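Heads up, one of the protein chains got dropped from this complex, but the rest are sitting where they should.
After this line comes chain A, so read on.
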């Protein structure tokens, strides 16, 4: 059992507030990912939980106990660092043993634990290698092993995969997910990579400039972004946005007029919005359809063929660029004229302050 609760956590560095009051509760066995652009405060927040940074105000509770002033080593946490931070003069065995030895665990028990963990992570052949003799992926595993062996209540990961090459990153992502399922430990994971966030998380916390933008499951963030920032940040290639004029709405939807004169009836509610308000329409590239008889049209400017999929950049008649993700075998070529359909059920509307209009029906996968 390990729950973590943040109550209005703040961090001020000199005169600048970096973490501006974050409240969050993390359930037992949950895999939580902090994601955001660099400088958003996600690493600082993790280090505050770890005890490596002081908490300026607010409460940090682990298993219901206030941990603000407890030494990092006594919080029952283990952390995997971006640079792995293995002790270079100790071999793999001693790296894993260090924390246990300091905790005063007897020799035989230490050996048993380390061997068990080494077996789980397939580190047995390397137990007596120094970190300098290992590859990046192996070092990563040792760092994870050093965390596991201490049997912590909560695992903290600070961008652990960012030093690995793309192939290895994909492999370690799967291994980490499998490991989390096996150990069932509460995990907090910091990354700037939305693929890692989407694939591993039970719950994603999107941060920007020290503020939580949205907390939710990966698909909740994907299907129901709370505001423009989250909509733009989650999803690759990013969502298309274009301006529109709000015309009016009812319980089943709202209608907006695009700049080329066409109208859309989007199934979102619009309480308190006056007709004539400038709003933003958002639609993901994978939801736009190339259709010969579509209401919107434009000229293909760039085509990116990725094999399985094709990204078509279309210059609309009103001057906006819209990216369409379509089949890899599509025959359209540059400079040809295409027609598009924007399926209204996949459109998002954002008010002038950036907040999304609430959808009339939640997506079944993001209930």
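In this text, a contact is a pair of C-beta atoms (placed from the backbone, for glycine too) under 8 Å apart; a residue touches a chain by one contact, two chains touch by 3 or more; residues count from 1.
In this section, contacts and distances are computed from a predicted model.
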>> When one chain of this assembly is omitted, its UniProt record names it as which of these: "Phosphoribosylformylglycinamidine synthase subunit PurQ", "Sugar ABC transporter permease", "VWFA domain-containing protein" or "Cytochrome bc1 complex cytochrome c subunit"?
In response: "Sugar ABC transporter permease"
> With respect to the chain omitted from the figure, which of A:21, A:58 or A:72 is a touching residue?
Replying inline: A:72
> Which of A:21, A:99, A:238 or A:267 touches the chain that is not shown?
Replying inline: A:99
>> Which parts of chain A face the unshown chain closely enough to count as touching?
In response: 50-52, 71-74, 77-79, 81-83, 85-89, 98-99, 102-103, 146, 150
